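Note that one protein chain is taken out, while the other chains of the complex remain in position.
Up next, chain A:
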Amino acid sequence: MTAPVTWGLRPDLAVIAHRVTSGSRVLDIGCGHGDLMEVLETQKGCDARGIEIDPEQVEKCVARGLSVIQGDADRDLADYPDKAFDYTILSQTLQTAERPDRMLDELLRVGRQAFVSFPNFAHWRIRSALMFGGRMPVTRSMPISWYETKNIHNVTIGDFRELLAQKDVRVEDSWFFNKGREIGDPGANWRAEFAVFQISR
């Protein structure tokens, strides 16, 4: 089996880039400096738009010819009409949202489908750091100390699945990663550092 093309993207973004249909309209929320958007536009002919809170990152996106609006996803998603996009993407940002549950509703209101990726707080390294060290974990997937992290709503794969069920959100597909490599579903809540969900209503 040949390895899939990753276009130099982080593994969760590479999965998303592969799954997005060519030529679709995409909103990347918390798009950083636009790596995923650039791949979607150049490799898949998408109309990609971004929202990013950090002006320096927005600058970089503008310099790459990308359409990115500086703003706060917690507030600005409300300005977008229903189903304005084929896909909304929230990568590594859900845990920084003021209200992740409401963010999820907005993702599926503005987009027909959504991709959500997040670090899994139930990964065994994090569990053992808490259990044996009694300290908030600083790991490869969550490298920042508790007092300066932007993660205000740490979430596990188990929690996320439960939230989706409560909200009647359908899981179209899901992917789990450990050490940058995809792993299977069994035991993912223990074993995965990151998760990606493709969801719809």
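Keep this in mind: a contact is a pair of C-beta atoms (placed from the backbone, for glycine too) under 8 Å apart; a residue touches a chain by one contact, two chains touch by 3 or more; residues count from 1.
Following the convention adopted for this analysis, contacts and distances are computed from a predicted model.
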Per UniProt record, missing subunit out of "Alkylation response protein AidB-like acyl-CoA dehydrogenase", "Homoserine O-acetyltransferase", "Cytochrome (Ubi)quinol oxidase subunit III" or "Carbohydrate ABC transporter permease" is "Homoserine O-acetyltransferase"
Based on the whole complex, identify which of A:L66, A:L90, A:M142 or A:V169 touches the chain you can't see. A:L66
Residue-wise, where is chain A in contact with the chain that is not depicted? 41-42, 47, 49, 55-56, 58-71, 79-81
